[in-house]
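For this depiction, one protein chain was excluded, whereas all remaining protein chains were kept in their positions.
For clarity, chains are labelled A and B in written order, and residue numbers in each chain start from 1.
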Amino acid sequence: MKPNDMLLHPLDMAVAPEPELLCIFGTGDLGRSLGLRLLQSGYRVVYGSRRPSNCGPLPLGAQVMTHAAAAQSASLIFICVHRDHYEFLEPMAHHLQGKVLVDLSNNLKKNMYPEANAAYLQRLVPKSFVVKGLNTLSAWALQNGLLAGKQVYLCGDNTEAKQAVAQMATKLGLTVLDKGSLSAARELEDFPLKLFPEWRLPLSIAVGLTAFFFFYLLVRDVIYAYVENSSDISYRNIISLANKVFPIVALVMLSLCYLPGAIAAFLQLYRGTKYRRFPNWLDRWMLCRKQLGLIALGCAFLHAIYTFIIPIRYNVRRKLISDALNEMKDNKTTPLYFDNTEAWGTDSFLALGILGFFLFVLLGLTSLPSVGGTLSWREFSFIQSKLGHLTLFICTAHGYIYGWNKFLRPTTYKWYTPPGYMLCLIVPSVVLVLKLLLLLPCVDRTLTRIRQGWERTQPREKMDEIKATNL
Amino acid sequence: MKPNDMLLHPLDMAVAPEPELLCIFGTGDLGRSLGLRLLQSGYRVVYGSRRPSNCGPLPLGAQVMTHAAAAQSASLIFICVHRDHYEFLEPMAHHLQGKVLVDLSNNLKKNMYPEANAAYLQRLVPKSFVVKGLNTLSAWALQNGLLAGKQVYLCGDNTEAKQAVAQMATKLGLTVLDKGSLSAARELEDFPLKLFPEWRLPLSIAVGLTAFFFFYLLVRDVIYAYVENSSDISYRNIISLANKVFPIVALVMLSLCYLPGAIAAFLQLYRGTKYRRFPNWLDRWMLCRKQLGLIALGCAFLHAIYTFIIPIRYNVRRKLISDALNEMKDNKTTPLYFDNTEAWGTDSFLALGILGFFLFVLLGLTSLPSVGGTLSWREFSFIQSKLGHLTLFICTAHGYIYGWNKFLRPTTYKWYTPPGYMLCLIVPSVVLVLKLLLLLPCVDRTLTRIRQGWERTQPREKMDEIKATNL
Partner (left out) sequence: MKPNDMLLHPLDMAVAPEPELLCIFGTGDLGRSLGLRLLQSGYRVVYGSRRPSNCGPLPLGAQVMTHAAAAQSASLIFICVHRDHYEFLEPMAHHLQGKVLVDLSNNLKKNMYPEANAAYLQRLVPKSFVVKGLNTLSAWALQNGLLAGKQVYLCGDNTEAKQAVAQMATKLGLTVLDKGSLSAARELEDFPLKLFPEWRLPLSIAVGLTAFFFFYLLVRDVIYAYVENSSDISYRNIISLANKVFPIVALVMLSLCYLPGAIAAFLQLYRGTKYRRFPNWLDRWMLCRKQLGLIALGCAFLHAIYTFIIPIRYNVRRKLISDALNEMKDNKTTPLYFDNTEAWGTDSFLALGILGFFLFVLLGLTSLPSVGGTLSWREFSFIQSKLGHLTLFICTAHGYIYGWNKFLRPTTYKWYTPPGYMLCLIVPSVVLVLKLLLLLPCVDRTLTRIRQGWERTQPREKMDEIKATNL
């Protein structure tokens, strides 16, 4: 042995050893797909079957034996059998002693059984090492090799057993996350059943806001016109109304993204410490800011498209022709009267909208996992905080300019109700004022000190010192 | 040793050992870039060169020796030499005995040589452990450290040799996928030569459909107008025609995405089992659904932009002015005649188009690897199946409303041919009807049972039982 190859284990085995043998119990769809994939990754595979001679087509190169024989030949066994049939494993517990059993089973709905499938399995064969995991893989994905980069979760009580499974999964191209002991098995089994849990609250808020503003504007615009002027403008429901509701919801939800941060800062200022937990509702709110922002972006996107197609609409084209005819009758001489203030107003309004939408799309792009993952913490917070508040400011300004010459007009307040854009400006304005207060030098200084560990009430000098020491 | 640090190996070596030494044969671009990267990742590097004293600039800190001396000092050797020159390794086979040789070579085209480069290398030095891999890395990417998260493939007959290479690659920030034994080497060598193989079929379909509908509409619109009315509207080729062709292709390709799923379901219903393979063409079709969908999204995106710029076009502006002049002559009195049905029709048409496009963009976003990878199976299937069929339904409705009052007009059927939008509604309508049939409770129940392993024809009771047991 030369001195230099000390660290790389010498590979002096003259004969290349046989590849590792893995066992699969169950010859169903999942079992066969998993076997195929394992064979393609260079493993040898043996199936355990109740009737080895008669179990349908299996991947080329795989052996098939009785359960007991298959179990003896390998030390890692995949259990691709429905939970309802696990009891057949109990009689062969001695064959499974010291083996790693991977439980891949899922249930059709939550809480079908009193205990997790993997816990039940471990109870049946207490001397085996049960690892729950890989249950998020579908037979389809396995068959077609669509595994690269997929995240899978593992849990189990035995570290070495988990490592053996993790190593195998890594070889298949999977990314493995360890979720701790077997008590996490129920969480893993519920995982494939979950349907956007973190989107529920933000979506409910969005639907609620949309419904409220839709009916509010329906009454104010369409029903008001019908009652007061007997004119039927019900066609406006489809696009004009939607194009008022979506920007309103987008702006409100964007400001709801930044409101909890401001509330948290004021709470810390009021308490004079950062060492007390936020109330639960605030924590929950802060955790769904990303979803709130993305739904707001969706609404802003719809608003943009609705705006782009305005000039194609039948009523807009008729309106333009009607304007031309009116001009013709009133004012036979060109050049036409041109209102410079109006031109400045509409152009500023549109330019702010475009800029706000552009920044909003940028914010959305950085929330893509593959983009956000490459940012440093300072870059991420620069984009999400500085750029985010700028976006909110620009979009709020867009809203104010929309109503610039309508605030004082009495006709704006149909049936004594304020128009929708006024209502929707309340929350963003509050958020911006709060943020402005937080940026005042004196407030900002105190907040920075609090966030670095300083506390206003220091009953014990030492206590404070300890905290200032720690990261 | 305290009882608690049992699992973490005690680090009681008083002197930190030297970092591992790796050897690189060949001082070309790739060899030098690889050496630079290895040095930066904390390895020591020695180059093997025919003329160690005269081989051009090498990365700072690397040694250079003769091939034989370099080979002896390390146990992992990168072969950065053209395949044509591999024979120089044969005489020094005894120096390479038991070493891991990494073959990084690529060929300029497929099937240049009768056997894979790595297989040829293994034949020359049978007592070394050849690992094929890393051949997808470019010298440029290595030099500039653009490796993080890149996937690389490995194959080789010796598991430990592969593990040693995989460990090294992981330290460089690469993600390693094991492709099995050395017989996969040719596949790996062909990999850098492949050019969107999975996009070929969908792109051909898209090009074919585009060409067909373009000529069909060219004849019906432009040539018809020229022949029958002698009017030259050839300028329409550029935008008006394109804005008819793109939505047609988008809709047809979107429905082609969902057709194979429906066919597969009916095939399973007809056969009464899921245990028979689908015909090859269906398998191939199902595997390119993602590409079909993304091309359809591209066409829909083009359709959207073409629509947005409609009012800027010269002919549209002239048309509007001409409409105003006509109104002026026919109808001197305002208010203008306003067709409420027309307003409802065009607004619904536009609103459905916008909604369909929005959902389509959502579908496209979830097909981004970094977004789709974070979804659970149920979430993914919810989006791709439920949301996908909803998108198809809305887009088809968009098409039907486009033609709502034109279906019965005789002038629609120029030269007795149906207009393009009628042709393009056929496939989506068929898909939607099939899907509707599959959603009927009786059909859905049977299909669900079949997919859970039930078979209609059960020659042997036992056979069925086995299958129902397995996942």
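Annotations
The definition used in the following text is that contacts are C-beta pairs under 8 Å (C-beta built on N, C-alpha and C of every residue); 3 or more make two chains touch, one makes a residue touch a chain.
Just so it is clear, the model here is predicted, and its values are computed rather than measured.
The chain not shown here is touched by just one of A:Q40, A:S138 or A:N158, and that residue is A:N158.
Considering the whole complex, the residue from B:S128, B:T159 or B:Q268 that touches the absent chain is B:T159.
The chain that is not drawn here is touched, among residues B:A93, B:A211, B:V227 or B:L368, by B:L368. Shown as candidates are A:F266, A:F308 or A:W454; the residue that touches the absent chain is A:F308. In the full complex, chain B touches the hidden chain at residues 2, 4-14, 16-17, 19-20, 26-31, 40-42, 49-51, 54-57, 80-82, 85, 104-105, 136, 138, 144, 148-151, 159, 171, 173, 191-196, 232, 234-235, 238-239, 242, 298, 301-302, 305-306, 308-309, 311-315, 317-318, 320-322, 324-326, 328-329, 368-370, 373. One chain is missing from the display, and on chain A it is touched by residues 7, 17-18, 20-21, 72-76, 98-100, 129, 151, 157-161, 164, 175, 177-181, 274-275, 287, 304, 307-308, 310-311, 320, 323-324, 327-328, 334-336, 338-340, 342-348, 350-351, 354, 357-358, 361-362, 368-371, 373-374, 376-379, 382, 453, 462-463, 466-471.
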